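Of the protein chains in this complex, all but one are displayed in their positions.
Moving on to chain A:
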């Protein structure tokens, strides 16, 4: 298991963190954290290898290498400006929309080994495989139904009953169906913030992505809505690989199986969540986790 985690780590800290991640899990501290499951035999869904990112001349990410495990939740944590959102947005090539961004390295998606960052790979293909939920709920100013159906429509699905079924299934998957089943054709913007965010999750689920990215999905929500989103992330991890950026450490501890701690564009430590939180290998990680800084 460890060998699959360590692949070609260039950053010494990350390599150390990853290679020791497994041993921490073996210590059996998992009971304290609801989010931890045994990871024996878990496949790697994506692997980041020597990834660097530049905004113009500014090097925002420095040679990041880390795995993303299949059907597990991986949290990216770190203080503001550490590059966690930048890394997340690379997974569906959002950076390609804006000029002046440049990146090096690879992000391999398994099992087909496609390099997501290869210029020959169309960013649209990447986005069709990898869904994203944003910081601020961003439903389209269309009906609830049309929001969820949109991903299917751009994939050329024309069959009404197929779309109906998939919309229903996606809304169920996002724990929203019972709240909206009688008003599918009302405007999505009439929903509450938490409902809007679950709608955005349903919008992604409808197209059955292989990986789901969450960019601080609860930072604009109240505590109750936040709890419902976290619960949802929990349920979804059986179906889809999840990568979540959060600057709420408790949230990372609650929902994730793996955690990557980033600081100033570097991956400081990567490992199983319980290991990172209970037994961090690096002083910097411990300082951040315990709130001594950040």
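Throughout what follows, a residue touches a chain if its C-beta (ideal position, glycine included) is under 8 Å from a C-beta of that chain, and two chains touch if they have at least 3 such contacts; residues count from 1.
As a working rule, contacts and distances are computed from a predicted model.
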Candidate names "Phosphate transport system permease protein PstA", "Dipeptide/oligopeptide/nickel ABC transporter ATP-binding protein", "Putative transcriptional regulator" or "Rod shape-determining protein MreD"; UniProt protein name, chain not shown: "Phosphate transport system permease protein PstA"
Contacting the left-out chain in the complete assembly, out of A:163, A:184, A:204 or A:260: A:204
Of A:189, A:248 or A:279, the one touching the omitted chain in the full complex: A:189
In chain A, positions touching the absent partner: 92, 94, 97, 99, 124-125, 127-128, 131-132, 134, 136, 138-141, 150-151, 153-155, 187, 189, 200, 203-204, 207
